[in-house]
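Removed: one protein chain of the complex. Kept in place: all other protein chains.
Moving on to subunit A:
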Amino acid sequence: MSISETANPRGSVVDRLRDALPKLVLSPTVAIVAIFVYGFIFFTLYLSFTDSRILPSFGWVGWQNFENLFRIRAWDTAVWNLVIFGSLYIIICCVLGLLLAILLDQRIRAEGFIRTIYLYPMALSFIVTGVAWKWFLDPGIGIEAVVQGWGWTSFEFNWIKDREMAIYTIVIAAVWQTSGFVMAMFLAGLRGIDSEMMKAAQIDGASTFALYRRIVIPQLRPAFMSAFVVLAHMAIKSYDLVIALTGGGPGTATELPATFMYSYTFTRNQMGIGAASAVIMLMTIAAIIVPYLWSELREKK
C-alpha cells in the first residue's frame, strides 16, 4: 500500500475516496437518524421527567409523571386492553394466516387471483378499515340490522356498543386487515421447504396432517418469528384503527396506550404524562425486539 502511495499518489487519493464514498453517502442519513430518531427518543425520555404541560418545559419533577401515570385508571384500561388485543390479534392472525397459506399451497387453480384478494386488505389504511367496520358493526345499520331484516328478529350483534365486548371488535377489524399479509409470509416460508423431504415422508406413508405437523410447521420458525415481531409492534402502536372504529369508546372501554399517549400529550396539556406513557411503550417494544435481534444476530455468527 505504501509503495503504491509513493509510486502513484493520485491513484491513492482516488482509492481513498472510493473507500470513503459509501461512508460519505451514508453519513447524512446516519446523522439525520441520530437526531430525529434517537435524539427525539432521548428528548421524550427527558420530557417524561419534567413538568411539561402545553409546551415542552424543563422543570425537573423526577418520577412524578410515572407515579401519576400509574394512578390513572384509563392507563390501566389501556394496558389491559393492549394485553387482550395484542395476544388475540397475534394468535388469530398467525393461525388464520397459516391456515390460509396451507390451503393456498395445495396447488389449486387461480392461486394468484385468490392470493391477491387475501392480500388486498393490507393495501387499505387502518382508517379505511376502521370506518368500514364501524358501519358493518353498527347495530342500527350494519350486520345486525341486515340479519334482522332477513327475518331473524332476535339476532343480536352489538359488540361495538358494549363496553365489555368493544375491544374484540377491534381485534376483528385488525385481523381482517392483516391476516392476508401473514398468509403471504407463511406462503413464502412454505415454498422454501425442500420438496424432496416431503416426497420422502409421503413415500413412508405419512398423512398430510402429520406431514404438516411434524415436518412443515417446525421449519416455519423464522416465518413465525418475523410474523410475531411485525404483529407485536403493530399491536402496540395501533392508534388509527381505534380512532376510526370506536374513538376509544364506549366510555373509555377501548383506550389503548397509543391513544392514551396522543390525548395526554396533545389535547390534555399533560405533555409530561404523555411522554412517560410513550417511554413505557418504547420499553415494551424494546423488550420484544431486543431479544429477537439478539437471537437473530447470534445465529448468523
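Just so we're on the same page, a residue touches a chain if its C-beta (ideal position, glycine included) is under 8 Å from a C-beta of that chain, and two chains touch if they have at least 3 such contacts; residues count from 1.
Criterion: contacts and distances are computed from a predicted model.
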UniProt protein name of the chain not shown, from "Phosphocarrier protein HPr", "Aspartyl/glutamyl-tRNA(Asn/Gln) amidotransferase subunit B", "Probable sugar-binding periplasmic protein" or "Electron transfer flavoprotein subunit alpha/FixB family protein": "Probable sugar-binding periplasmic protein"
Residue in contact with the excluded chain [from A:S48, A:T129 or A:T246]: A:T246
Specify the residue from the set A:K23, A:R73, A:R109 or A:R298 that touches the hidden chain. A:R73
Subunit A, residues in touch with the chain not shown (by the definition above): 53-55, 68, 71-74, 138-140, 158, 160-161, 163, 246-247, 249-253, 263, 266-270
